[in-house]
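Note that this complex is displayed minus one protein chain, with the remaining chains in position.
And now, chain A:
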Amino acid sequence: MNPISIWAIYAFEMRRFFRTFLQSIVAPVISTSLYFVVFGSAIGSRIDQVEGVAYGAFIVPGLIMLSVMTQATSNASFAIYFPKFVGTIYEILSAPVNYLEIVIGYVGAAATKSLFIGTVILVTSFFFVDITIQHPVAMVAFLILTCLSFALLGFIIGIWAKNFEQLNLIPLLIITPLVFLGGSFYSASMLPPFWQAVTHFNPVFYLISGFRWAFFGLADVPVGVSLMAIAVFTLICLTAVWWIFRTGWRLRE
């Protein structure tokens, strides 16, 4: 393991994050505040409570998950796509680093950025609603695991993408709908039976359920199942990344 090389990639990526401070930090704060105004105040005033939790507070885990998943994916995919696009990937491929070091550098940075944004949103939510986190350790663990696994997914998308359109295709067409339909703003029990059954095929549903359990102690599925789901998802992503570097798919000719 070569810590200097990993740090070089990680620090370079983090510098980009802080260079675009407004876009990186202020934008998620504003959009979260808007969600609270629209969902929390306007709609929430008519919904009142979901499973004993005030609606405004109920949506906080979903909101954090929504941002964390999309940010982790887009940050990691852009981080590896950008060198491919401008041509600086030659340097990564010719450097004395193995695939694990490259992945730790890029995915670690993307996960850190999304973790930071998730934390900013959590802190922002304290200004709008009253929340007590019942299982803080589990909450942090779920958050970190989600950041890491979706950053891995983003890394794969960034390697797969041949243009900017493809880069945005999966986040827009797959991840965002899955997050919205995964119970970010509602409990699955509020859906008709058919859609409840459909929801169980949505992997994001398990993550949001587990994360919400860490906040309020209530979940759509047992927390063990949620943990299993995120472990399986991470494993699939890791296997894909390993295969990409072993075969050089879309990286080395």
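The rule we apply is simple: contacts are C-beta pairs under 8 Å (C-beta built on N, C-alpha and C of every residue); 3 or more make two chains touch, one makes a residue touch a chain; residues count from 1.
Here is the rule we use: contacts and distances are computed from a predicted model.
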Name per UniProt, for the chain absent here [options: "Formate dehydrogenase subunit gamma", "ABC transporter ATP-binding protein", "3-hydroxy-3-methylglutaryl CoA synthase" or "ABC-type multidrug transport system, ATPase component"]: "ABC-type multidrug transport system, ATPase component"
Residue touching the undisplayed chain, where the options are A:95, A:198, A:218 or A:236: A:95
Candidates A:136, A:177, A:222 or A:248 - the one touching the absent chain: A:248
Among A:2, A:31, A:166 or A:187, residue touching the chain not depicted: A:2
Absent chain, residues of chain A that touch it: 2, 4-5, 7-9, 11-12, 15-16, 19, 82-83, 86-88, 90-98, 248, 252-253
